[in-house]
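Of the protein chains in this complex, all but one are displayed in their positions.
Read from first to last, the chains carry the letters A and B; within each, the first residue is number 1.
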Amino acid sequence: MTVFYFVAFLSIFFALMTIFTKNPVHSVLYLVITFFTFTVHYILLNAQFLAVVNFIVYMGAIMVLFLFVLMLLNLNKDTEPMKSNLVKFMGVIAGCCLLVTFFGVYRVFDISNPLTVVNPEIGLVKNLGKVLFNEFLLPFELSSLLLLTAMIGAILLAKKEPKQI
Amino acid sequence: MSELVWLIPLLPLIGFIVNGLGRNTLSKGMVGTLGSAVVLISFVCSCILFAEVYQARQAGQAGIIEQHLFDWITVGNLKIGLSFLVDPLSAIMLLIVTGIGFLIHVYSVGYMHHDTGFGKFFAYLNLFIFFMLLLVLGSNYLVMFIGWEGVGLCSYLLIGFWYTNSSYANAAKKAFVMNRIGDLGFLLAVFLILGTFGSLEFSTVFPAAKNFAVGDITVVSITVLLFIAATGKSAQIPLFTWLPDAMAGPTPVSALIHAATMVTAGIYMIARSNVLFILSPFTLQLISVIAICTALLAAAIALTQNDIKKVLAYSTVSQLGYMFLGLGVGAFTGAFFHVLTHAFFKALLFLGAGSVIHGMSEEQDMRNMGGLKKAMPVTYLTMLIGTIAIAGIPPFSGFFSKDEILAGAFIASPVLWVLGFIGALMTAFYMFRMLFMTFSGTFRGTEQQKHHLHESPKSMTVPLIVLAILSVLGGVINLPAVLGGNHWLENFLSPVFSEGKALMPETHHLEHNTEYLLMAVSVVGVLIMVALAFNKYVKRGHLPETNDSARGFLSNLSYNKFYVDELYDNIVVRPINWLSTFFGNVVDQKGIDGVVNGAGKATFDTGKVLRLLQNGNVGFYLLMMVIGVIAIFIYGMLSL
Partner (left out) sequence: METVVQQLQGVPINHYLIFCAIIFAIGVIGVLIRRNVIIIMMSIELMLNAVNLLLAAFSVQHGDSSGQVFVFFIMALAAAEVAVGLAIIIMVYRNTKSVDIDSLNKLRW
């Protein structure tokens, strides 16, 4: 149990570091570590498939993509624009208001059930695969179509215009 | 022959349409012939119908001919039809309207010959005859009201015939507005009658009215409202000032509308509704008081007027007052008899005045006339007959009708008789003053007028002669018993007034001696006034002064019409103008426009402010999005 709280604390700390550092590359790296702590959380829930997919897709692909773009645009601490203090203050307040709203709406401070693992099997790849391909076959196929579209879109958008001489 | 009834109003309507559409294309001869011919045929049909009614009355029946054309309004229990009623009262009115109307049409052929609006004039005249016939023939209050309004409209059109002159147009407007005030009274009375009796038909309302107690408040209200309507149409106090101004119209118009027919519509309506009026003694007293006041006031004003037509106009108002006096004291037959004789001699006097004006090259001021006896003998003779008739000198017709009214007034209250007698004296004086100033003495006009002076053409003098004969002989139809007559008119009209008479309290009749005494007193008084007028205007050749300071105080008051017009101007016209300006500037421009424009402006300004939210700053948009999400969450939590 204490593992959960420790890992949760780590997640929160590194998330805060993500948004408060000035250097964007540092920001990306902190986010990578945050995602790692999320992976640990998934493992704690016995959602093994999700943990692995999180590790590979989020940390391995998406964050790397972010890093590539940062390097491509050659951004570092000096070129980083910052908002005025007033705006930052207002943003923080808005976020905290949102947090408090969540707490109020979801009634998080009532007494609730402890988390019990009813079926420890559901996080396994086999069972997840069975559910995925039986009930969620259509969304699965559609998401493959979505990825194809995104790929074509990304390539087309980022293509350089042919130079006219 | 009851099928002829609808033909009588239809023919003048056809005349109106044909003359109206062809007023510029048809020749003057055709217009004049067509316009007069349709009225003549209507007159012939009226004669046939009158003969039928007469025979029925001789046989002792009520003499009623009804014709129902079609059901006009059928809503729920309400059923109003366009239907006509010919009974002794309306039969005589038909003869008056079509007969005198025909004579005036013939007269207009000569009088309006040089006018460019000849076709329009005849179209309007025919339209007027049409509406007047509807009024007289109607068998329910609604058809009467159509005619009532229609004659008001035609009066406006005809008074303002020469509309390019703004004062004439104003006179027409004044007549119309005052008529409308009376029409409001008529409408309210119609609504009350409908609510009380459930129907507007005369044959339903009058028998049902007998169930009401004398002095019942509903009946009193109805009759007061009807009397208000009559004051508007027949020029009594307080709505009489339009009639003198209406002299702005051509003289045939004054003769037809403002002497013989339209102004008698009020008396006809009250005579028709006599049952209702007898049931409310308060209204009858009111009528008597207002009538005698009007008679005296108008006579007082006529004493000092210099325009020949104005004298006749005030004389009309005064004589109408006598007719209403007759109605008020219960002498319904006497009042209607006076309507008949007044139609004859007043139309005669107006047409004669028109002839004089025509001969004097459109001069109307009597101070510039004089000594026309030799130049216009026929006109002089006929006008003399008319003046003697109106003064009430026997054996001309005016004496009998006026005497009957005065006898009825004496029965009701000797005070009324005295006042009526004074009015008769004044009538004789100013009428003979007019006659002497116009025809006697030396000519006071310009050389050019003297050069053009001539007797009027045959088309104008023949109607004068016909009317003169009628004025002389008209008295025979209702000779009183005291003079050996058989009261033929009273017997003829008795079915119309019988129900009312049954409701009246017992009236005592005058002794024969008293009646002889009253007649003698009035004749002697009139003759003395004639002698006084002769003395002043012929022997001494007195001319009225021209400016206010030279006159005495009373004659100043009389000359300025007792400042009634100025009174109305200050009490009614100015406040309404102020109110209208107020509404126009403040309420309409600032209030209503302010609200409408303000709504638009508010939208515009709100838009200007709201536009600032879209500043293109994506960060701002994100902040707003977060705040919106928070708001939605809070709303969701609170509404659960």
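What we mean here is this: a residue touches a chain if its C-beta (ideal position, glycine included) is under 8 Å from a C-beta of that chain, and two chains touch if they have at least 3 such contacts.
Since the model is a prediction, treat every value here as computed from it, not as a measurement.
> Residues on chain B that touch the omitted chain in the whole complex?
Here the touching residues of chain B are 611, 614-619, 621-623, 626.
> Even though one chain is hidden, which residues of chain A still touch it in the full complex?
With respect to the unshown chain, the touching residues of chain A are 1, 3-4, 8, 11-12, 15-16, 18-19, 24, 27-28, 31, 34-35, 38, 41-47, 49-50, 53-54, 57-58, 61-62, 65-66, 69-70, 72-73, 75, 80-83, 87-88, 90-92, 94-96, 98-99, 102-103, 106, 108-110, 112-120, 122-123, 127-128, 131-132, 135-136, 139, 143, 146-147, 149-151, 153-155, 157-158.
Here is the rule we use: only the chains that are shown with their structure count from here on.
> Suppose each chain is reduced to the average of its Cα coordinates; what separation in Å results between chain A and chain B?
Using C-alpha averages as centres, the distance is 99 Å.
> So in the complex, which bits of chain A are touching chain B?
Result: residues 83, 87, 90-91, 94-95, 97-98, 101-102, 104-105 of chain A touch chain B.
> What residues of chain B sit close enough to touch chain A in their complex?
619, 623, 626-627, 629-630, 633-634, 636-637
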